[in-house]
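Let me begin by handing over the structure; questions about it come next.
With one protein chain held back, the other chains of the complex are shown just where they sit.
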Amino acid sequence: MTNERVTAQILAQFPQLEKDPSPVKDYPTLRLPDAASLLPVISHLKDSLGFSYLDMVTAVDWKGPVDPAGYVREERAHPFQAKPAAAAAAKPLPGAPYRDAFTLVYALSRFANPLKIFLKLDVPREQPRAASLARIFRTADWQEREVFDLFGIFFDGHPDLRRILTLESLQGHPLRKDYAHAEDRFDR
Amino acid sequence: MGVALEKFPAICGVLPGGSGILTTADAFINWSRKSSVWPVTFGLACCAIEMMAAYASRFDFDRLGVIPRPSPRQADLMLIAGTVSKKMADPIVQIYRQMPEPRFVISMGSCANCGGPFHDSYAVLKGVDKIIPVAVYLAGCPPRPEALYYAVLKLQEKIQQMKIGHGAGAAPQQERGSRDLGAP
Partner (left out) sequence: MNTAPAPSRSELKTDQLFVNLGPQHPSTHGVLRVGLTIEGEIIVKAEPDIGYLHRGIEKLCETRSYGQCIVLSDRLDYCSAMTNNLAFCLAAEKLLGVHAPQRADALRVAMCELQRIASHLILLGTYGIDIGAFTPFLYAFREREMVMDLFEMVSGARLTYNYIRIGGVRADVDAQWVARTREFLEYFKPRLDEYDTLLSYNPIFIDRTRGVGVISAEKAADYGLSGPNLRASGPAYDARRAEPHCGYEKYPFDVITAESGDCWDRYHCRVREMRQSVRILEAVLDGLPGGEILAKVPKIVKPAPGESYAHVEGARGDLGVYLVSDGGPNPFRAHVRAPSFLNLSILQEIFLGQRMADAIAILGSLDIVLGEVDR
């Protein structure tokens, strides 16, 4: 079964889905309209279409260029300069698809007739919540914990949602574009 | 052994020609210490693979007397090989404190020296000498096993300079990191 046939099958079953305008290159990418459609679509893909392997759960923060305050840079004065040069904030690029939202990106694979399909779901910044896939795919457990740790997106129904990678005392979610690092006892 | 070494300089000090005995004792004790530097097996990241290569067939570390010990209680050298993330900082201090004196630290690789390629990360400690005192800094990313040899040989030179007259048979042991100027 080729990409097009599978995509057509899925779109026939779930007419509210649409093909993503900026797809992941060379892979079929579908955009979910709302958070409520996530679980039914994933279940259908796993049970009926044979996509039994969840490759990847990740998120993208589309807010804008990354804030230099999120990096711990020791500003030291150059010998010939009066004061240290501050890290320049990156200018927003024209034509870049910035918007004030997160996008959750899911990648599912199939072993027989190998095929990979990407699903995207936009999540608002003020109340970032999505349904957890941990009951359908056990691998989503740790990946969703990582997304929660680094972006702050909550997953409803997750068995144990807590930070997995960062330090306990870290405040904030580091991979957000507006993350500003608060100095801790290790930075002095 | 440590108790005898503590009393030894005081006893020798009152004897005629006592300092001569001390010098010979220094030479003997330092020779025995530097010829059997036992590191605790403590690899963090990529530098650990080069450290393992230094223990392995081609660069056999055993000929210098360097045998890895799994427990810090039986080791006198800690090779910080790899990036020190902030989460790992407290365990490192705990392991350092478990080592009996005299104890040494070789900071191996750029990450342990100063944070390395990850120096501007929110999660990386900029140099392990912020938390523990370092005897030898070894640059490289990762340093070759031959460079690690050089660092151990430099450490042996440092051990050669130790004098038991300066306290308990050990060089003055700091409790704070070499760069830790702010801690009380």
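Letters A and B name the chains as they come in the text, with residue numbers starting at 1 for each one.
Please note the rule applied: a residue touches a chain if its C-beta (ideal position, glycine included) is under 8 Å from a C-beta of that chain, and two chains touch if they have at least 3 such contacts.
Worth saying up front: this structure is predicted, and the values here are computed from it rather than measured.
Set against the missing chain, the residues B:M88, B:A112 or B:I132 yield one that touches it, B:M88. Annotation: of B:A10, B:A27 or B:C141, B:C141 touches the absent chain (contact as defined above).
Although one chain is not displayed, chain A still touches it through residues 22-27, 52-56, 58, 60-61, 65-66, 68, 70-71, 90, 93, 95-98, 105, 107, 111, 114, 116, 118, 137-139, 141-143, 146, 150, 163-167, 174-175. In the full complex, chain B makes contact with the omitted chain through residues 40-46, 48-50, 52-53, 56-58, 68, 70, 72, 82-83, 85, 87-88, 91, 95, 117-118, 120-124, 141-142, 144.
By definition in this document, only the chains that are shown with their structure count from here on.
Computed from the mean C-alpha positions, the centre of chain A lies at a distance of 43 Å from the centre of chain B. Against chain A, the residues of chain B that register as touching in their complex are 85-87, 89, 120-123, 125-126, 130, 182.
Chain A makes touch with chain B in their complex at residues 70-74, 166-168, 170, 174, 179, 181, 184, 186-188.
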